[in-house]
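Below: one structure, written as structure tokens.
One protein chain omitted, others in place.
And then chain A:
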Amino acid sequence: MIRQSWYEQSARGRLANLLDPGSFSEFLGPERREMSPHLALFDLPRQFDDGIIIGTGSIEGHKVLCAAQEGRFMGGAIGEIHGAKLTGLLHAACRLQRDVVIAFDTGGVRLQEANAGELAISEMIRALLEARAEGVRVVGLLGGRAGCYGGGSLIAGCCSALVISEQGRLSVSGPEVIETNKGVEEFDSRDRALVWRTMGGKHRYLIGAADIFVDDDVAAFRLAAIEALRVPAVLDQSVLAGEQARLELRLRRFGDAADGIDVWAKLGVARPAELPELDIDAFHATANACREGADAAR
């Protein structure tokens, strides 16, 4: 079978490959033309689905609610409509006690409607946590071209499980934002290797910020989603106490590391400088022997 890149796919293409064939029904699809009420003010083009596709379907027979952000429309940025679609879906997940899968591909808040986008992210987080309190799994998939930045990265941080590929980037401030605010000495955004070592999929998997590491392949993302949907997910006092302990330990172990390579060396990776070059099998063998797991403390 020919491998199909998850990174290169559109949001619609990702859902088509993720879900069982023919199982998808879309809610508020492009035919409803629910577009941003704010972009016209800036003479910017709008999109009929406001850059996110939501609906219901199944993954190996497991019914889910699902969402995919379109990184090619305004960098997947979250505006009023985009955000409200996902918030409504998460409210429904809570009511139906149905698991959710989100394919992230976003630079964060859409600045042309910044206040509405910022608040939408806060509403999504609250709705997501309410659903999780009912035992709903919320699985995030990270491997899109826009990465998962800004408020999007905080939503991802609330998911019960995260699947990531090498191309997946997860961070609050993006490389350009850090460079713009703090200077090129702090972060050279053109240094792609530095970007991957700091916020890329391999690093995130090694420190326990993501749970499953996959190839940049639509079939691999589907298999990982199936795996993540089998694991029970709860969110209560003990999980949060576990997460607190896990994050405190991370800061103690790696708090003085200057670079990803130093973190990997402290983890016990024998030749950490070579880690970015490892193929997936070699990487799994190395990483799984020494990585920090989240162990459901998420």
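Assume a residue touches a chain if its C-beta (ideal position, glycine included) is under 8 Å from a C-beta of that chain, and two chains touch if they have at least 3 such contacts; residues count from 1.
Basically, contacts and distances are computed from a predicted model.
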item: Record-based protein name (UniProt) of the chain missing from this complex, from "Cytochrome P450", "Biotin-independent malonate decarboxylase subunit gamma", "Acetolactate synthase small subunit" or "Transmembrane protein"; value: "Biotin-independent malonate decarboxylase subunit gamma"
item: Absent-chain contact - pick from A:Val139, A:Ile178, A:Ile212 or A:Ala225; value: A:Ile178
item: Which of A:Ala11, A:Ala209 or A:Ala287 contacts the chain that the document leaves out; value: A:Ala209
item: Interface with the undisplayed chain - residues on chain A; value: 25, 27-28, 34, 37-38, 41-42, 54, 56, 65, 80-81, 83-85, 87-89, 91-93, 95-96, 109, 111-123, 125-127, 129, 133, 150-151, 153-158, 170-173, 176-178, 180-182, 186-187, 198-199, 203-204, 207, 209, 235-237, 240-241, 243-244, 247-248, 250-251, 254-255, 257-260, 263
